[in-house]
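With one protein chain withheld, the remaining protein chains of the complex are depicted in position.
Here the chain labels run A and B in written order, and each chain numbers its own residues starting at 1.
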Amino acid sequence: MAVRHINPAGLHRSPAFSQAVVVEQPAKTIYIGGQNGVDAAGKIVGPTVGEQATQALRNLATILESEGASLANIVHWTIAVADGHAINDGFAAFQQAWNPADPPPAITVHVVAGLGPGFLVEIGAVAVV
Amino acid sequence: MAVRHINPAGLHRSPAFSQAVVVEQPAKTIYIGGQNGVDAAGKIVGPTVGEQATQALRNLATILESEGASLANIVHWTIAVADGHAINDGFAAFQQAWNPADPPPAITVHVVAGLGPGFLVEIGAVAVV
Partner (left out) sequence: MAVRHINPAGLHRSPAFSQAVVVEQPAKTIYIGGQNGVDAAGKIVGPTVGEQATQALRNLATILESEGASLANIVHWTIAVADGHAINDGFAAFQQAWNPADPPPAITVHVVAGLGPGFLVEIGAVAVV
């Protein structure tokens, strides 16, 4: 198994994402459902994107750790932020959670009309171990 | 090939989804495009989320059956509901279509500003056989 993060010549470079991630088989793929800012009891942790993104990233880490993996194993993530809320707060939470020494995943970001009741941000991911 | 649905300690549990699904290679992966509430002629089956979700799930089943698989092989699905329509009707359709004995897939749910003309719900999926 090998995972390569690529940023081909001719494309803009960003510290926040890789343009694509190449996965050679055989590998173990972990499909992680959209995580929200809820705690172990299913309660929303707070009313801000920053709080909710921090918790969603914590949930992602918990899932990955249960498989002996970490956030660094994410190859692609899908971020949705509810309309009217700043994406930037989510990026700030990411920068807190992410080790800048690891190449970042490919990313998809949508501002959506809504999420489940009370949710302001949802982060789903595919990870490869 | 092995597929494991995981719900690690420290995360909220729901009967409606698994937190993540782990896929060991080699496996056959089926990428299913977003299914809408359209019949074999491409006609929209009705004006409600419930009717459309029921048909979209039927389309997913048809696709999977053509590969000798079933809804139980879905590891992740991506559900979009058009703004102003209740997500709950989609969940009701899911509960009708889903065998509760099977571990549910990981899930991503977005309320979107819109879909194709007349579409109220779209369900895409990744399945593993």
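As a convention for this text, contacts are C-beta pairs under 8 Å (C-beta built on N, C-alpha and C of every residue); 3 or more make two chains touch, one makes a residue touch a chain.
Just so it is clear, the model here is predicted, and its values are computed rather than measured.
When the omitted chain is restored, the residue from A:Val21, A:Leu60, A:Ala93 or A:Val121 that touches it is A:Val21. Contact residues of chain A toward the unshown chain are 6, 8-12, 14, 17-26, 75-76, 83, 87, 105-113, 126. Residue positions on chain B in contact with the hidden chain: 25-35, 38-42, 59, 62-63, 65-67, 78, 80, 110, 112-116, 122, 124, in rising order.
Rule of thumb we're sticking to: only the chains that are shown with their structure count from here on.
The angle of the rotation carrying chain A onto chain B, fitted on C-alpha atoms and rounded to the nearest 5, is 120°. Centre-to-centre spacing of chain A and chain B amounts to 21 Å, using the average Cα coordinate of each chain.
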